[in-house]
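One chain of protein is taken out of this complex; the other chains stay put.
Naming follows writing order (A, B and C), and every chain is counted from residue 1.
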Amino acid sequence: MIYILFSILLGGAILTFLANKISGLLRDTFFLLTMLGATLIFYTQLHIGGLVNFSIGSFNLEWGVNSFSWYFSLIVLGLGTLAAFYALSYMKGKENLGFFYFSFLISILSMLGIVMSHDLISFFIFWEMMTWSSYFMVIYSGKNVQKNGINYILFSAFGAYAMLTAIALVYANIHSLSIVEMISNYGQFSPALQTWIPILFLMAFSVKAAMMPLHVWAPGAYSDSPMAYTSVFSGALSKMGIYGMILIFVTMISHLPDDTWFREVFAWLGAITAIMGTLWAIAQDDARKLLAYSSVAQLGYIITGVAIGTDLAMLSALFLAALHALFKGTLFMAVGAVERQTGTVKFSEVTGLIRKMPWTFIASLLAIIALAGIPPLGGFVGKWMLYESLINSNHYILVIAIFFASTSAFLYCYKFLFGFFLGQEEKEWAHVKEAPALMVVPMLLMAGFLVILGTFPGILLKPADTAMQTLGFAPTEGHLWSMSVLFNAWGDQVLLRPLVYAIAGIFLFFLIILTVKGWKNTRYVTTKDISSSGEVPLEHENLTFSVNFYQPFLRAVGPVMKHRMITWYREFGAGMETIFDFTRRIYTGNGQTYAIYVMVFLVIILLLQNTIFG
Amino acid sequence: MHEIIQITWGAIVSFILAFTVGITYMGLNRKITARIQNRIGPPWYQNFIDVIKLGSKQTSIHHGVMQHMGPAFIMVTSVMSLLIIPILNQNRFFPNLNFHGDLVFLLYIMVFGPLGMALGAGQTGNPNSAIGVTRGLSQMAGFEIPWVMALVALMIQYKTTSIVDLMNIQVETGKWLMFSSPFAFLAALLAMLGMFRYAPFDIVGAPQELASGPMSENGGKYLFVMMSAGSVFAFAKLTLYVDLFMGGANNLIILVVKTFSLYLFPMLYGIVSPRYRTEQSVRYFWGWPSLFGLLAILHAMFF
Amino acid sequence: MEKTKLSIISQIKNHFNDAREKNYPYNRVDFSVRKEIVPQVLLYLKDVMGFKHLSHISCVDWLEDNEFELVFIVWSPADKIKVFVHTRLDREHPVMDNLDMIWRHAHTYEREMREMFGIQFTGLDAPEEFLLEDWQGPPPMRRDFDTETYAAETYWERPGREDAQDVRETIEKRTGEVLPDFAKNYKR
Partner (left out) sequence: MINDKNSQKIVDIIRNYARKHSLWILAYGTGCGAIEIPPTMTSRYDAERLGVRGAATPRQADVLLITGYLTTKTLKRVIRVYEQMQDPKYVIGFGSCTINGGMYWDSYNTIKALDRYLPVDVYINGCMPRPESVLAGFAKLQELIQAGKADGAKKYKENLEWYRENQKKVIPTWRMPEYNW
């Protein structure tokens, strides 16, 4: 069945690409059919535990599905299908659509391939396919294509080399490329290898997961690819890094004798990523950049959860990973909708869309509530489990760091909603209409799922728990996971339903009171009718406050934000350039000089003859 | 079914209690402020009159659905905190929705309302509202740090994230947490200054600069609900402090005495203070209060 | 200071032959010039003699001479001396050169004068009204504008009470003594 799944995706991709030449409708049909067919086959036909293997040359390739990879495929295919519907409408009228859909399907294929490969060689191949297909998306459109594309491909290449080195080291030692064998033989490696192999792998994975020193590519790449793909890019593709990280942490690092410092370092890197990502997100004026930095920050929480590695922490990381795909997918789609309808993504340019694009607003509102982790939506469940696990595993300062990041996240959450949808309604945007249904419905579906998850997190927690059992975690209180019951770190029950009902009840009660009281004498007035010292703002005067939004806050955190990682990299690059420039001067172009080089070399060899060879 | 009725009934009764006490506190605040400024001041029940008057305003306007819902959002925070925070020791007053881990829940539900109201304030299109909201959110990022540090210190010292557990520990040992973890109490107390938003931290409402900030477009019934919610929330916060640090209360009179003595702190601090700028306020909370919080965590880890 | 003032006077008179000066006590010097050379005089004062600051532009309505008088007050922070530059405009067609290229804030004074006296500044780039919103009458600061009649026509006046009494008479009647007439000694 895996063959069929992969061949459907590959064939569909090629057919879509070819059909583009014939007709747009055919292309769209192929594209949708491929996505739907893949999803259908995945849900109905794929059996957990099935393995297929075949040989190419001397390499034995092995693909299979277990609960763990099933969980991640769920994220990929769920988000991918919705994004595919969204893309149909979003990409309408753009150029090179065949290429776009081709890369889209290939990246879905490669992500599925990554989670389903059981050997390192196909893992690496799929990994590279994913990198390249997403690279095509980054350079597909956008303004700073060169800079962002190069940033992305450089960091990805760095990660890929690290991974390749690790794979080579593994092969040199065990003469096998099977992941299972690598894990089972891990104990027999020399201590140095035991440390370095996971580090090299983690380097590759943390590039994709945009962890702190290696995150530089993320804001540019996320904001420059088309929004229909960015939702997949940030929602699902970055989760591949998390997938690898979990694998490495569970199978390798937990066997290290001194894994504590490893975990501490990564947990802290995650926390710092979260804090810095949040702070930089607050400073952005471009909605895509804001969400990109926010993705970096959210992945920071997940990395922290993975690195801590207790049952609850891992569960929260898995839960947050799926949740992040949901809400960040929704938000990127919302930005895409706004971009399509207004032509801009700057908060300082567009205001007051709430009455023009109400459904987009509702979807983004729900996604933002989930992102901020405010009950009663799903985000709270993930955050809550993360805190509980951190407190229970004695990471106290880490809790504060994570909490600081999550409190500061409210700032950019509000900025996002306010910047686009609230504020004064302007004449300039009076013509704006709601995005087409094909774009709105996927957003609303995901937002609705977030609401359901707030009451019934068991829907996701059950598969996550099963996935963790595959990784060798003891079934925690997990076997008790029922739909709306959580367990805190001490094993006590938390009933979610009464909380949600209470919130909804109180809200509705007071809303009804507010609405019914003086119903006849309550009036809607326009946003121009505000109490600005009796002055009536003119049609073209926009009083919305949207420039330098959080200036006082940024002034307060100013010292922290003075240093940027990208500056460091640039300086590093400049330094390397100087060195290379110096090295280049060896080649003077003069034959006489080269003769001298040879002479000097020989003399040195002769002089050091005894030292080196003797 | 029986439980639901009991909890609803409890919510109503504790809401009325919190409303009465909270509004009285606000009135007493005005009275005491007046006396300190050598005035006679309004009667202690002045805020009741104000609330009734706001409720009896005949017309009201709104700028859209979000502003219309804003007060309902903030009411959710107030009433939910009342439902989570036990009013008296051993739930003698009324059963609540306590669960193990409710401290974290409380931290998040406390921002539900303000954020909802901030959306409403944003929809008015009044620049003052938006500026007030950004100030409020910035300040929240400030005071939440010492406040969370204090709570985390309690959590790790007693290995629980439940308010009821912390109360029971105080009842069993007979020792208030403000004495057994003094640094946590200090940090939380200083964070309370920001939570109550009295001077010098009244940068959100700042009537002189921002024309009452997020509330500047709300009048009539909207302001009525907001004022009630504010009073209820003030009482809920004070009760939480009493529960966490001052051993809870065995009956309502003790509760009122304890909460009022706590309430005197931000009030008296505020009367004699000017106003901070936003970044000063944020930095204030990241200074000494956070240091106390850090000390509290160290104290909890090693003693 | 007196020396500096004298040197200023001689310098200006050297450059602008028809400038008439008047030396006031303390730190004030006045010049009267033709309206055509006002920008040159002011530029000279600003750039060469260090009168960097334009303190004020004001206008006097000489109804009897059928002229407006514009007064430019400039101030030298180094010498602590202020120079008043007077010029006269025709009252029927009051047109003056725009000075906001020399001092940006002259703009404000010019707008005020345009509104209050109806003086046109050539090239003044400010279409909107400045102080008087919706003003439709004649420029109100001109001396031939009868503000009392205008106010009586435009704004409804409260008729006053039926039993209103003259203050002087009432007090005299009540107290029985004759009040001194202050107004008699006051000469207008």
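Heads up, the rule we're going with is that contacts are C-beta pairs under 8 Å (C-beta built on N, C-alpha and C of every residue); 3 or more make two chains touch, one makes a residue touch a chain.
Remember, predicted model here, so these are calculated numbers, not experimental data.
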Problem - Shown chains that the omitted chain touches within the full complex - result: A, B, C
Exercise for the section: Among C:A78, C:M101 or C:A151, single out the residue that touches the unshown chain. Expected result: C:A151
Problem - Residue of A:V516, A:V536 or A:L606 in touch with the missing chain, whole complex considered - result: A:V536
Problem - Identified contact with the non-displayed chain, of B:Q6, B:T59 or B:N251 - result: B:T59
Handout entry: Contact footprint on chain B, counting only the chain that is left out
Key = 30, 34, 37-43, 46, 49-50, 52-53, 56-61, 207, 211-212, 215-220, 223
Handout entry: Contact footprint on chain A, counting only the chain that is left out
Key = 521, 523, 525-526, 528-529, 531, 533-536
Problem - On chain C, residues whose C-beta touches the chain left out of the figure - result: 131-137, 140, 145, 147-148, 150-152, 154-158, 160
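By our rule, only the chains that are shown with their structure count from here on.
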Exercise for the section: Between the chains shown, work out who touches whom and classify the graph as line, ring, star, complete or other. Expected result: other
Completion exercise
dist(centroid_CA(chain A), centroid_CA(chain C)) in Å evaluates to 69
Practice task
Measure off the straight-line distance from the CA centroid of chain B to the CA centroid of chain C, and report it in whole Å.
Solution key: 60
Exercise for the section: Could you please specify the touching residues of chain A with respect to chain B in the complex? Expected result: 352, 354-355, 365, 372-375, 380, 383-384, 387-388, 391, 394, 396-397, 399-400, 403-404, 407-408, 410-411, 413-414, 417-418, 422-425, 486, 488-490, 492-495, 498-499, 502-503, 506-507, 510-511, 513-515, 517-518, 521-532, 543-546, 549-550, 552-553, 555-557
Problem - Interface residues, chain B side, partner chain A - complex - result: 7, 11, 57-66, 68-69, 71-73, 75-76, 79-80, 83, 97, 99-101, 104-105, 107-109, 111-112, 115, 118-119, 122-127, 130-131, 133-135, 137-138, 140-142, 144-145, 148-149, 152-153, 155-156, 159-162, 211, 216-217, 220-222, 225, 277-279, 282-283, 286, 293, 297, 300-301
